[in-house]
Every structure is written in C-alpha cells, then in structure tokens.
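Only one protein chain is missing from this complex, and each of the others stays in its spot.
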Amino acid sequence: MAGRLLEVENLHVWFDLPQHRELHAVQGVSFAVDRGERLGLVGESGSGKTTTILALMGLLPPTASVAGKVYVDGEDVLARGERTVASYRWKDLAMVFQGAMNAFNPVRRIGDQLVEPMELHGIASGQTARKRAGELLERVGIPAARLRNYPHEFSGGMRQRAAIAMALACDPKLLLADEPTTALDVMVQAQILELLVALTNDLGLALVLVTHDLPVVAQTCTSAAVMYAGEIVEAGPMDALYHDPEHPYTRLLFAATPDLESRDVVVSIPGAPPRLDQAIVGCPFQPRCDRAVARCLAERPSLRRMGDDHDAACHLAGVGAGEVVA
Amino acid sequence: MTTAEQTAEQTAVPAVALPPRPSRLRRLLSSPVLANRQSLVGLSILGLFVLVALIGPLFIHGDVRAKVGPVFAPPSRRFWLGTDGGGSDMVQLLVMGARVSLLVGFASAAVSVLIGGTVGLLSGFYGGKTDIVLMRITDYVLVLPDIPLMIVVAALFGRSLTNIILIIGIIYWTSTARLLRAQVKSVRERVYVQRARALGAGNARLIFRHVLPQVTPLLIANTVLFIAYAIFAETFITFLGLGDPSIVSWGRLIENAFTDDAILNNAWWAIVPPGVAVTVVVLACTMTGQAMEDALNPRLRSGHLSVRRFRLRPVPGEGLGAGAGTGAVPASPAPPREPS
Partner (left out) sequence: MSANGNGVGPLLEVEGLVVRYPVQRGVTGAAMRREKQFVHAVSGVSFSVSRGEMVALVGESGCGKTTTAQAVLQLIRSQEGSVRFDGIDVTALGARELRRLRRRMQIIYQDPYESLDPRFRVESTVAEALVVHHEGTRRDRRERVAQALELAGLTPPELYLNRYPHELSGGQRQRVAIAASLALGPELLVADEPVSMLDVSVRAGILTILDTLRDSGLAVLMITHDLSTAARFADRICVMYLGRIVEEGPAVQVVEDPQHPYTKALLSVVPRRDPRRRVQPQILRGETPNPIDVPPGCRFHPRCPVAIAECRATDPELRAPVGAAEEHRAACILAGR
C-alpha cells in the first residue's frame, strides 16, 4: 500500500512559560490522512487541536519547541526545522485560519493577495497568475471579476471562500482548516462545508478540519480524532465514534451537544480540563469521568486498537464500557 | 439517578476549581509599574530628585543668590560645581532650582490633567453634541501658538510662578483630552458597562465606578509624560525671559549663565549642570511614562508579530506513562489556563 499523504507520528509541542516552566500543549499526537479523505480534529478550547496543525505548518512562535515526526508523502517535514517546513508550506500543506475573514490585508485588492503566494513560490506570475487567481475564485464560487474588489467589499462568507481560494493558490495536497465556519451563520456554514467537500472530491485534496463543533464533523468528515488535554483520546470512522464510542469523553461530548432530532437530556461535563503546565498522573480525563476506576488514577492509558481503524485511550474501552448511543 | 439529582448535578460546579491566589505583596510587585525595569529606574531617579528637592533646601541657609565666592570659580572642594556669574554656589542653586522646577512640573501637570481629563471624560462618555462642542474647543486651544501666548500673558498678567504653572497647564491639556476621550469611548462600549446600565445604574455611577477606574492607569502614564514636558516647558519659558525673576529655577540658571556670558568665560559648570538636571529628570519621567503606557496599552504589544521559528527537540523518554521526561515542574501557582 502506498504511503499515506500525511503521517504525524508522536507529535509534541511545548510552550515556554515564565520561571522556567513549560506548557505541554500537544502530548504525543499521531494520525494519518490520505488523499480525498476528510479528517475531523475535534476538541474543546485548550485541547491542543489548533496547536497541532500550526505545528504541521511550522507556524509556531519562538517560545514553542516541537518533537516528533511529520511525514508528507514520506518525507520528514520537520527534520531541519524552519528550513524544511518552509518548502512545504502552502505548496503541499495549506491552511485556512480561524477568523480567515479578517486575515486579509484591508488595503490591497483580493486579486493581489491571491497572486502573492503564487509569485512567492514561483508557481506563476504576472498575467498567468492573475488568470489562475480568477480560476481559483470561480472554483470557490465567486465571480472572477471580483478580483478587483477590496476585502471590505466582500461579505463574511465570501471572504472565507476567498481565504480558501488563497489556500489553494499553489495547488496543495492537503488543506488544514482551523474552525473555518465558526463565526459564520448556519446557512453560510453549509455553503462553505459543501465547498470543502466538493474540493476534496474533485481535486483529491485531503482535508483536516479542526473544530469544536461535533455535528459539523459528523456531517462533513469521514473520520475524526477527538482531542483532550493535548492528546488524541479516540479516533476512528465517524460512524463508530457516534454509535460505538469507546472513550467516555467522546460519549459525553456527543451527549452534551443538543440535536434537532433528539429529545435526550443534554448533559454537561462537570469540572475542567487538567493544567498542561504540570505533569499529568493517570488518565487526564479521570477527574471528570463517570466511569473512572482505581487504575485510572494511577496509570495513564495509551491509544489501543478497538476495531477497524478505531483507537481509544481508555482502560475500560473494549470491555463494553462505552454506552451505545442510539 | 433521578431527574432532580441529575439536574442538581448539572447545575452545580465542583468547588475545587479555583487556584490559590498570590499574596497582595506579590501582586503589587508584579504590577506593570514596578515589574518593569525601565520604569523602576525612571521612578528611582525621579524619587531621588524629589528627595533632594524636599530635603536639600533644609541644609541651605540664607539667600542662595548671595555672593559667596568669586564669579565663575571652577569646581573645587569648596564649591563642588563652582560658582555662577554672580558668585553663588552652583550646587545650592541647583538644589533650590530642583524644588521650583519639579513644583512647576507637578503643578502644571495637575492643572492639565484636571482640564484635559474632564474634557476627555465628558466628551467620550456623553458623545453627541457635548463631544462636538468640547472637541471644537480643544481644536481651538490646540491651534493657539504657545510662545506668543506666553509672551502676551506675561506682558498682561506679570511674570509670576503661578502664571507660568497656569499657562503651561492651560495650553497643553489638549493631548490628555484626546487620549482620554478615545479611551473613554472605547470603555463605554464594553459589555460590563452596558450591563451596569441595563441594571439601572445612573451615569454618575457608570463614570466613577466603571469607566474612570479603567482609564486612570493610562491617565497616570500620560501625566507622568506630561510632567516631563512641563519641566522642559518651564525651562524654555524662563530662558526666554518670561520667567519669574524672583525665583530660582533650572531655567533661570541657564538663562543667567547665558546672559552672564558663561561660555565666553569657559565656565561650563554654570550651564551644563542645570541642563543635565533637566535632561535627566525629563528622561526619568519619559522612561517611567513609556514603560507604563507599554504595559497598559495592549495594542502596543507586538509579540504576535514575532518571526515564526520553532525549536526541535527529541521525543520525551518512555512515552507518556507517568508524565516522566516532560520537564514540567509543579511550581508556584500559575494563573488558571483560560479557554482560548
């Protein structure tokens, strides 16, 4: 079998804190994505999901230190730090940022901003670049004539599309989308998600969608990884995660999300995530877990294979401890 | 569990969620003013000068301007900084001058803050017509040429210290007003101010309990910077001959040195020390004021613009087991990790 497009192996990220302390923001994350696949990286604030994809792009601040391997088409991207990453950035891996709507330079035209990455990476320049920019806009559903507009002349949804177009400028193989629809209305969200799905199908793009919104992932992605306290606690096909969750956090997270078609009681998860500037003893979710046993206090669980591509990091997983959510 | 129990469990928040608080002393020491080395240095220097200005004159007997030595005597063991064109001890003159210059600095800053602060506050808070009228007034005052105005005032009302203080305060309050207006406008829109209004709080309460405390730190920073300018302003006013003839200030020392042809007599000790004194105090105020402003104005922070350059390191030891090898040390209490 050919290698996966993206393989992340045991990724760690630390941030320096004052007084020689560290925040261990990402703690040994591993996952893989293939062409045409859509992976959802789900988690609440502080789970490390945004930091993870920033690490893949090498866009972390100087206070960050990184360990682990990131293979893009078999090549270690982080091997020599900034130098290697820079050559992949935008050409193989592109990112759509959180608040991308505000990521445009307000005093430059959209067209110029789309052309910029092409010229920087030597993909195209001048007339060819502008033509490509027009095509990119059309692909995301905006008339090419609007290249001449300034960002403020676009609505929020259009700017998000333009941000996606900009990410596609150098024909990347993988798109990392950080909360692409979070600040958008539900109708516009549907348009953007429809666009992202179409792009992965038509262009064979791989997509990693980072979000806290479970239903969005459920409807858009083929598989997902649930992050908590800097690590992946469960990963697998969407269907398995919803209908057969093996980690209590996954189960509870779904239960905490109200659904249009369910009259179930919506639960909340008491407590708060653990601090990441201190060593975690035992399972990070244990203080909030409704099924914790003595072993959970002492021993930190690692990801174990539960079924077809389905992993979970829970001592009680696989022994019927995950309630089936009908 | 029953629905009631479930509901109770849903609504209650476990009591252990809060970290311990650092002591008051620690909080004071880490406040933006004191924690910054730059402002500490500035404040120390200022403090030193204030001390000299307060205590120094106690050691001086008799009229400082009396002739106690030869004219333009160079620095010696008796006269550490020599004498000026009238034969008076430079050191004593400097000390007396400190008192006046600092007084002018602080007093005119007070006048300016009072006027500018009030204008800015009312303008920013009430907006509408009040804002328009007050800002027009501000514009007119801003346009007035300072030196001609001082000459006119000196000619009409005489050259007294009070007049100088008032003039400096009245001409230069506009920047404070503008700064405060912008701040107040922004704070007024904050949700907690809106919420207090929704509760039924009146304008007075909103201003004094919610808005003012929020803008005071910036106002203080601005005042400190103003003091620097006021001291400098006094210096050049006096130098131009508009100062109070009966008062000894650093500006007067420089003026005297000039009119007495100190330079022709190679008497650098008559001109340089007062100039240096003014410079140092102005520098100290500026350092403090700037440091305070940097600490208080979040937009000035540009950490997020730093170059992206992460560091690589080896993967931690034997996996994550008991958290070994992460290098994280449970240390003194850190602020809770707020959701991003």
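In order of appearance the chains are A and B, and numbering begins at 1 in each one.
Simple rule for what comes next: contacts are C-beta pairs under 8 Å (C-beta built on N, C-alpha and C of every residue); 3 or more make two chains touch, one makes a residue touch a chain.
Just so it is clear, the model here is predicted, and its values are computed rather than measured.
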Among B:103, B:182, B:201 or B:283, residue touching the chain not depicted: B:201
Touching the absent chain when the full complex is considered, from A:68, A:117, A:134 or A:157: A:157
Contact footprint on subunit A, counting only the chain that is left out: 44-45, 155, 157-158, 185-191, 193-194, 212-216, 218-220, 238-239, 241-243, 252-254, 256-263, 266-270, 272
Residues from subunit B at the interface with the omitted partner, ascending: 7, 10-13, 15, 17-19, 21, 190-202, 205, 210, 213-214, 335-336, 338-339
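Convention: only the chains that are shown with their structure count from here on.
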Cα-centroid distance, subunit A relative to subunit B, in whole angstrom: 46
Residues on subunit B engaged by subunit A in the complex (per definition of touch): 3, 6, 9-10, 12-14, 17, 303-304, 306-316, 319-324, 326-332, 334, 336-337, 339-340
Of subunit A, residues touching subunit B in the complex: 10, 12, 14, 17, 19-24, 27-28, 44-46, 50, 55, 58-62, 64-68, 78, 81-82, 231, 265, 267-268, 270-273, 275-281, 299-300, 302
